[in-house]
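To start, the structure under review is shown below, and the notes come after it.
The complex is shown incomplete by one protein chain, all other protein chains being positioned as in the whole.
Letters A and B name the chains as they come in the text, with residue numbers starting at 1 for each one.
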Amino acid sequence: MISSASDRLTVLIADDNVSDRMLLSAIVSRQGHDVLTASDGAEAVGLFERRRPQLVLMDAMMPVMDGFEAARQIKTLAGDALVPIIFLTSLTEGEDLARCLDAGGDDFVAKPYNQVVLAAKINAMNRLRVLQETVLHQRDLITRHHKYLLNEQRVAKAVFDQIAHSGCLSSRNIRYLQSPYALFNGDLLLAAWSPSGNMHLLLGDFTGHGLPAAVGAMPLAEVFYGMTAKGYGLPETLREMNAKLKRILPVDMFCCAALLCLNFKQQLVEVWNGGLPDGYLLHGDGRPHTPLISANVPLGVLSAGSFDDNTQVYPFGPGDRVFLLSDGVVDSTGQDGELFGARRLQNVLVSNRNPALLIEEVQWALARFRGQARDDVSMVEVAFTEPDLLGPPSVIYTDSGDSSPLDWCASFEYRAATLKRFNPLPYLLQLLQEVHGLRMQSSELYIVLSELYSNALEHGVLGLDSALKRDAAGFGLYYQQRAERLDCLVEGFIRIDFQIVPDGEGGRLTVRVQDSGAGFDSDRVLALPPAVTQLSGRGLALVRQLSDRCQWSDEGRTASVEFAWEGLA
Amino acid sequence: MSNNPVDFNVLSTLRDVMEAEYPALLQVFISDSVNRVNDMTLLLRDPSFTAASTASLQRLGLMAHSFKGSTGNMGATHLSELCLQLEEQGRGLVAADDARIRRLVSEIKEEFYAVRKIFEDELQLCHASH
């Protein structure tokens, strides 16, 4: 598309022959262009620099500086812009014509001049010039736009990093690989401590690329951090994340994700995978690794009513690691179009000797397979660690404590329909946080509360036998039964009483947890030696260790624990 | 000397293209060409000129080349043709022959006078019509 304005060109005519110059000027002017004239090459170059004509008609043989040299200099001065140079020549020899082309000439016009041919050539060259100008303009536009976009991404990433890094990704037991622009590939990796000292970790992969893939990350991270910090477990967090994404994302967008809860104290890992490729539980003792298969629809697809928050629970002890990855690893294609595939990945996992190098080894294998490295995949590996080596950072409270309640009691009863879906622990913990004296022990309090609650639910209300958890197979069965029984629960209750009394400068909390189950022989269970290497029985030991006093009554149906605190400094 | 030193079709095109500038073009061509013809004559008179000298030949070749261009544009077809032959001699495109070169230059001189006569008549006509 040439506008009428750009049809009128400034044309430089360089010819030492004065009558030829006059004639050509007249012809070009008649075609509606403005004309500049030079009588040798040096003059032409000088005029070009000063006046920037859009097209040059150049005689080859001229005194002072010939047309070839002048053409070379003008092309250099023009840079990226196309300034067509048409050589005026009566040269007929191939070698001479080649010299014109070598010097940067774009076309020839032979003497004697033919007006029609000359006009056609000028127009054709101008079309090329305009095309080049358009291309350059678009290139500059794209470059500007690209810079703008990069800057936007940088800002968005900086804001997002503030949120993402508020977690505990830097913990020593976590290794991960993420592109600096993972956010804009739709990849998301988050980790945070729960109040009980469990580590929650999320690897997500939103559909699409660029901004659309990044917008869901912020709300997802908010839910993840908020609910983890408040002590919610995976099912509640998952339900909330799913509901939020379902509400805000367009129908065709969703987030493939795997969520882990690593319980280092009880040596368990709880897993939910919806749409990510198989992750792996890698065992330190050489047992074959356990695949963590996607058993669910990705987040943001299903309505709250159909969403499946069932998790899998596996033993997770010293030497064990969980390895998760976004797609892009197994679906990498090699030069012959073949997929990298799960088998190649498993070979890398099996042959890995130094856990610290696992992620690098996967990368190398991938680079070897494709013939080039990929920077758009995310991988994360979390290792078991002794709980006291990490521990969540203590929470800092900013209020003064003057209005702290000191003498009260409260009683709660949760019945079957509630037990199925509702986790009361975050709410109860929040309530106890109002008592300043307890804040120093909030982590212990949370662990004991959740132990007592899950004992009451699983062994009391649901009647599950903890002996099942003796081995890995029974372990799976146990959690399967738990889900099934909870699903069809119609009656039963858990009652929780809090009693807070002042005691000198400090105070004392008594928690009673009662359930509707059959009870258990607490004397016999507590008399057993601590089962260090067993998968079951850690719960009661923890409760005894962390609370000031604990006892069971009502044939094991009621547990009672105490926490005391001194006056605040 | 040719029968038709100037192609009158070309001349009428030039009249159209140049409009008011037409007499000026003729004038410029005549005075420029007088110089060129003189230059050629002087070059040949130079005692150092010889068909065996590449440098001399090249100078002559360039002169002929340039003159060929302007005469072609002015419709002096035969003159342009003579220039081409001289250029070929000068640029070593054919075996240079001293006698032939001198003959060509004198033919060019003769032909130019014929052309010049015609253009001067044209100029007279232009002035008369104004």
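Quick note on the criterion: a contact is a pair of C-beta atoms (placed from the backbone, for glycine too) under 8 Å apart; a residue touches a chain by one contact, two chains touch by 3 or more.
Assume contacts and distances are computed from a predicted model.
**Q** Looking at UniProt, which of "Tripartite tricarboxylate transporter TctB family protein", "Multicomponent Na+:H+ antiporter subunit D", "Anti-anti-sigma factor" or "NitT/TauT family transport system permease protein" names the chain that isn't shown?
**A** So the chain that does not appear here would be "Anti-anti-sigma factor", according to UniProt.
**Q** Since one chain is left out of the picture, which of the remaining chains does it touch in the full complex?
**A** A
**Q** Which of A:Cys256, A:Leu292, A:Val313 or A:Ile496 sits in contact with the chain that's absent?
**A** A:Cys256
**Q** Taking the entire complex into account, which one of A:Pro84, A:Pro235, A:Gly275 or A:Gly492 touches the absent chain?
**A** Candidates A:Pro84, A:Pro235, A:Gly275 or A:Gly492; residue touching the omitted chain: A:Gly275.
**Q** Of A:Thr89, A:Asn173, A:Asn242 or A:Ser294, which sits in contact with the chain we cannot see?
**A** Of the listed residues, the one touching the omitted chain is A:Ser294.
**Q** With the missing chain put back, one of A:Ser39, A:Ser194, A:Thr207 or A:Ser332 would touch it. Which one?
**A** The single option touching the absent chain is A:Thr207.
**Q** At which residues does chain A meet the chain that is not included here?
**A** That gives, for chain A, the contact residues 207-208, 251-254, 256, 274-277, 294-298, 301-303, 306, 327, 339.
Keep in mind that, in the parts below, only the chains that are shown with their structure count from here on.
**Q** Where the CA atoms of chain A average out and where those of chain B average out, how many Å apart are those spots?
**A** 80
**Q** Which of the residues in chain B end up touching chain A in this complex?
**A** Against chain A, the touching part of chain B is residues 10, 13-14, 17-19, 21, 24-25, 28-29, 32-33, 62, 65-66, 68-70, 72-75, 80, 93.
**Q** Which stretch or stretches of chain A touch chain B in the complex?
**A** 16-20, 22-23, 26-27, 30, 59, 61, 88, 90, 93, 111-113, 115
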